[in-house]
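Shown here: the complex without one of its protein chains, the others still in place.
And then chain A:
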Amino acid sequence: MVSSPGECDVRQHLGDAMSRVARQLQEEHGDVEGTLRAITASAVATVPHAMECGISYVIGRHRVEPRASSGDLPRQVDELQSRLGQGPCLDAVWEQEVVRVDDVGADERWPEFAREAAALGVGSMMCFQLFVSGDQLGAMNLYSAAAGAFDDESEQIGLMLAGHAAVALAGAEHEQELRRAVDSRDLIGQAKGILMERYKLTADQAFGVLARVSQETNRKLADIAVELSETGAVPGAAQRRG
């Protein structure tokens, strides 16, 4: 790292920001959305010239879904990228860890995005890749009203915050996945019980019925189970022919 007059200040700044994030993380107590929101707020407070910050999922290179945001602007820019099918989150950030757009209005890579984002008041922006998993990507985006607002120092601070955001998102994914797996087992178990009682089936036969309906209707086993538990009827039974 090149030493500069501001380096000491940067470190001091970073140290403060990190302890603030840590404190907020503790206060939010595991609430992932809260953690992500805290990170966006810290980014705005810490990264020089950052005006807004958003953390988003990019799905299949065509949809940008906001997860947490310091204000309205990040959500509007996400929506813009989804609608236009172009912008830094949809291509550049898949290949690079950080994408810096110094003059959004003049950027020729995404002409329509450039025009509309500038109209929303975005002068410059930085996108940080948080993770890539299959066709999903996590991104943290920083915005400033002025062109050329971000430099190497802002990028360095942004990278550290992006690290925290990536950890928080990974935790959220893990929890969701566990919850889904357990929920679907519970529901399938309960649906089996309903079928066993009503049609005098064994557990294996009941599972067979669910599996067959799932196959015939091309729907997930857990979805069939939910519907059965809620309505008491085997989904798709009425539509089945012959």
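Some observations on this one:
Just so we're on the same page, a contact is a pair of C-beta atoms (placed from the backbone, for glycine too) under 8 Å apart; a residue touches a chain by one contact, two chains touch by 3 or more; residues count from 1.
Note that in this section contacts and distances are computed from a predicted model.
The complex appears with one chain absent; UniProt names that chain "ANTAR domain-containing protein" among the candidates "ANTAR domain-containing protein", "Oxaloacetate decarboxylase beta chain", "Tripartite tricarboxylate transporter TctB family protein" or "Putative tricarboxylic transport membrane protein".
Of A:His62, A:Arg179 or A:Arg212, it is A:Arg179 that touches the chain left out of the display. The chain not shown here touches chain A at positions 29-30, 171, 174-175, 177-187, 189-198, 203, 221, 229, 232.
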